[in-house]
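Complex shown without one protein chain; remaining protein chains in place.
Should a chain be cited, it is by its letter among A and B, assigned in written order, with residues numbered from 1 in that chain.
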Amino acid sequence: MNISPLNICLLGVIGLVAAGFYGLLTTRNLIKVVIMLQILVKAAVLGLITAGNISGQLYVTQSMAITVIVADTIVAVIGMAFAIQIRRQVGTLDTNELSSLRG
Amino acid sequence: MAAILVLLTIGLPWIGALLVLLTGNERPKLQHAVASIISVAAGISAVVLLWFTSDQPVLSIPMGSVFGVFTFVPDALGVLLAVIANVVGCLAVIFSIDYMKGNEQLGRYYALVMFFIGAMAGLGISGSLLLMFFFWEITAFCSYALISFDNDDPKAVAAGIKALIITQLGGIGLLVGALIINSYVGSYQISAFLTKAETLPFNVLVLLAFGFLAAAIAKSAQVPLHTWLPDAMEAPTPVSALIHAATMVNAGVYLVARFFPAFEDVPGWTTSVLVVGMISALLGALMALVAADLKRALAYSTISQLGYMFFAVGVGAVFASQFHLLSHAIFKALLFLCAGAVIPAVGTRDMRQMGGLRKTMPFVFTVFVIGSLALVGLPIANGFFSKELILEEGLMHGPMWAYIGMLLGVGLTALYVSRMVFMVFYGESHGEKPIHDGLFWMRVSLTALSIGVFTTWLLAGVLSDLMAQTLPFHGVHAIGTFELAKEIILAPATWISIAVIVLGIGIWILREPLAGIKNLLRPVARIIENGLGFEQLNQGIINGTKNLSAALHLTQTGQLNWNILGIVGMLSALFALLFIGV
Partner (left out) sequence: MPTIDTLEWAMLETLIYGILVGAAIFSAIQSLRADSLLRSAIWLAGVSVLLSIVFYLLGAYQVAVIELSVGAGLVTVLFVFAISVAGDEGIGERSLVPKPLAWGLVIFSGLLLIYFILPIKAPLSTISKTSLTAVFWEDRGLDLLVQIVLIYSGVLGLVGILAEAKAPLQQSMVDEVAAERERALQEMEQTVVPEVDSPI
């Protein structure tokens, strides 16, 4: 197999996606869920930059990547704010218990 | 200029909706003022738009390769719809100042009504199918939310869900149609589709034609998908007048008329439209004849009148159908708003508990009779000209049996309108004495609409002229108002139908001697009263949808880990499929 830097980057994307998904599948802590989401998004950004390098339109993908990073940071901020509030009001960060709260 | 007007017509009500919400329910007076001033401004901008009609897009917003270009084409067909939405809308809002006085959730009410008005105008003016779908769905949502406005009442909630599910059939049909058209024509533009309709494969065209017809039937409450409309009468009455009589239910007729040139040559399509219209006109009239609830009777009458419009499209008279659409919007809104004045005054919707209101509510009585004249189709009122035009076209271009059916419908209309007027306004009073005879703002909008009843037929010439200019595919001929009026008055069809109307009213007056026949027909009336079995069909659709969602609810555990498992599992399943090479 032709091992070039771009192939390694793509392998990295797959590895990070796998790690992120595994984390989301197994974790029940709200903050950890947000951390795993961060890993997934970083994989997506790496994928975007690699794709830009392959197609030679790096600047277009860079601007998209910046959008993704901004969006993702907002998600992290709001997620953390929620976590703090939920911890204060409900007293747990376990997503399983949170989903059984009703009304 | 035209672009700005289009934006104003759609945007002003939406801005108004936001402003009313921001005003807050603590300041009801300000809310009333904001809502009425902005809706009047929107109404004016819509009327001014009549001078800027065009068959070319005046505003194009490119939305990228997937969604195509969102265009606004203010042609006569669309502007007519926008004008009706905005003008009747502003009158309904003005009526609401008195009708909704003291309600604690004015913000929600006005916001939804104005959101609806803007979306309805947009539905007419949009030139892209996808944009049209977008507005179509907003109208469906607003209709649902306003039917269920009184959300403490389980009946209102159930009626809202029913209306939403059934009109969604129309929405889905429109979306699928838009996607199919895009894949064959390569564009979402309606004009592009009308130009290239003949090049489409025959079976696709047939599918589209009947799919759109089904969508129109659901939205316009035609038989057999009509039962949501009477149930929708749980909404506040100005909403019934605006959404369920004057505007949203016209969207189906509009759809059929809009695509008429494309589907005209599909065998059986025009006949189907005609038959749907005729059956709806007849059954609607029959059910209006036995309904005891004033608003439900008016709703059945709406179904019947929409049937006339479908019939007109079926015989190829697009202009006649749009003319009747205009007349119907005015007089039916008038009748509904009268009902909106009567019902709170006497405290019931049951016509059997009314009676004798002629003396205690003289003003409402007068305007109600004006509206009834138009509904029955007696001279000088706008309904006379538009309905006679439809019948004349039916006699000339349609089959004889259909014409006779429609004529029967005319007689039945006269009969049920006489019954309605009599039960509400004549005879002995059976209930409470009314507490008022229409409050000030109610009277303002009722007066405006009754003036409209006598004057809108004068617009026939302008309308036909505009339609001839801006609808290159429909083949409408311009004709002067008085030429048209002369033609209608001199046509034999008119005299026949006037005779039938007189016969209908006569039957009502002579109902005592004819009591024997009436008793004979009692079992039939019972069956009609129960909705002729369509209720079960419609309820079946609703129950099916609900059961499906209940079944699918099991897949929503609400637990993050399992949801992620679903996502990843689906991803790998897709990859596996690709791997196998399906």
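Everything that follows uses one rule, which is that a residue touches a chain if its C-beta (ideal position, glycine included) is under 8 Å from a C-beta of that chain, and two chains touch if they have at least 3 such contacts.
Source: prediction; values computed, not measured.
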Name, in rising order, the residues on chain A that touch the hidden chain in the full complex.
-> 1-12, 14-23, 25-29, 31-32, 34-36, 38-39, 42, 45-46, 49-50, 52-54, 56-67, 69-71, 73-74, 76-78, 80-85, 87-94, 96-97
Contact residues on chain B toward the hidden chain run 559, 561-562, 564-565, 568-569, 571-572, 575-576, 578-579
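Convention: only the chains that are shown with their structure count from here on.
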How big is the gap, in whole Å, between where the Cα atoms of chain A centre and where those of chain B centre?
-> 48
Report the residues of chain B in contact with chain A in the complex, numbered from low to high.
-> 557-561, 564-565, 568
Chain A contacts chain B in the complex at 21, 24-28, 33, 95-96, 99-100
